[in-house]
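To start, I am sharing the structure in question, which I have written as structure tokens.
Part of the complex only, each chain left as placed.
Note that the chains take the letters A and B in the order they are written out, and that residue 1 is the start of every chain.
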Amino acid sequence: MSAIDSTPSNNGQARESWSKSWTHLKVDRRSRGYCRVTFDHPPINTITATTVAELAEVVGLIEQDPELNVVVFDSANPDFYLAHYDTEHDPARTAALGVGPTGMHAWLDLLVRLARAPVVSIASIRGRARGAGSEFILACDLRFASRESTLLGQFEVAAGVVPGGGPMARLARLVGRGRALEILLVADDLDGPRAEQYGYVNRAIADDRLDDEVHETASRLARFDHEALARTKPYVDQVTLPADSELPPALADFFELSGRPALQARFARLEELGLNADSDLERALGRRVVDALPDG
Amino acid sequence: MSAIDSTPSNNGQARESWSKSWTHLKVDRRSRGYCRVTFDHPPINTITATTVAELAEVVGLIEQDPELNVVVFDSANPDFYLAHYDTEHDPARTAALGVGPTGMHAWLDLLVRLARAPVVSIASIRGRARGAGSEFILACDLRFASRESTLLGQFEVAAGVVPGGGPMARLARLVGRGRALEILLVADDLDGPRAEQYGYVNRAIADDRLDDEVHETASRLARFDHEALARTKPYVDQVTLPADSELPPALADFFELSGRPALQARFARLEELGLNADSDLERALGRRVVDALPDG
């Protein structure tokens, strides 16, 4: 970070940018060192092209904010943290996202940059996070989950596609081969205690303690010497982050398999059953995604 | 997979091969997507040259079966899943196994090919799995163990040899350095809850629920789109599987150390104490293998 970046005037500019009007997010730049981003996209916090564009903007602000130590990502909806991706029947909007500064697709790009950013990113998870929602929390540095109200999963293989946003690369390193293969191939939901046991999250925390504990941790981190934190994290990154080149092939597989007519019919069937709505299907998606499969 | 491989006629051939008569196995090709292999080699399911040859044949069938999604390996003996290797006092039979398609010794070859096969292999574990038995489950994709009736271990170092079938390479990646060194060097048995805690198995499941839960998981997997599953698994493989070149040196060490006269005397002593029989020694082998050591 150059001396110019840390002049007060530049810092003033950086803070101003956080206060724009956001569509799917609420952003609270609480203090010099601490920012909170709250997902708020009713009814179930699906991730759309708009969400991706806004998250990419957030990551850019994080990278340019020389005093920021910690960003907490939580949800305004206690039942859904981030449901999963929704193309809104208009793949062109997703395609229009283009590539980011790393040269990768906007979604991969923002996840990779978030993981390398010189701050501590914390996913404070209450409710469901599946598919791209799970991919997002896996790109955060720390994951704390409501013990009673969490469901995590990568349901893609059960639907007939390859997960595209890096969970093979990240889960394989985080929870080991056996549990990563179970999460990805059995493709069912994990609740909070199971997610903690498997190491999918750092810890499950009693729901009525989650917000306070995450806030205490973030408040502590906000006071730290930025330089010590920013110089320590890359040593962990170099051991634990996938190479960039690992990620794009699976996303290409995702697009290829999604484009098959049988898959488009299957997703249409899932939508009839309640996909993308606050439905019984969405509440139990990991278990019920197979309802759209042939009898086998 | 070529178009020819997935023609019905070829598929018909593949299914027929499963139904041959097996010596140490029972094979139930339950449905298009699901196969169950049951170890049945009284009295304690030792692994011999015959078992290795049959397992190699099973792996070949798995590789050629374009619609198979899941293979469950369980045991007909509730006390012994796979005891360990037994040369039957005739090392020539083991030597005669030769090398497999990977160029490695038949045992390493079949484990490596099973781990890379485009299906989900599940070890449904009840009873004891030690030495080569543990090496087999470590090469499976998922491991579910009876909470009450499981004992796992690599007893080799306590007997005076290097484990030869890859457990250093696999455990080091699965459970981390500290726990891998404990399992391999202290070389004692782990029960179901400890195996779950260490990540040696995915989960310990109450004994009276184990069969049902594994069957439900396998039935779910059997319905999945084979292509999605077969394209997702290699992304985990590339992060979590050892390079082939890692494996043969430890097997060479195993053969070298086993060949020392003191070791042959030690194994003779263990056999007097009950090795390879349904004995008190075999039931507590991890603890009691040291009974054959000098007093130290």
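Methods note: a residue touches a chain if its C-beta (ideal position, glycine included) is under 8 Å from a C-beta of that chain, and two chains touch if they have at least 3 such contacts.
None of these values were measured; they are calculated from a predicted model.
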Message: Copy number of the whole complex, given 2 identical chains are placed, is what?
response: 3
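Heads up, the rule we're going with is that only the chains that are shown with their structure count from here on.
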- request: Report, in whole Å, the distance between the mean C-alpha point of chain A and the mean C-alpha point of chain B.
  value: 36
- prompt: Across the complex, what residues on chain B touch chain A?
  reply: 31-33, 120, 141-143, 173-175, 196, 199, 201-203, 217, 220-225, 227-229, 231-233, 235-236, 238-241
Chain B-touching residues of chain A, taken from the complex the two chains share: 156-163, 168-169, 171-173, 176-182, 184-188, 197, 242, 246, 249-250, 253, 257, 290, 293-296
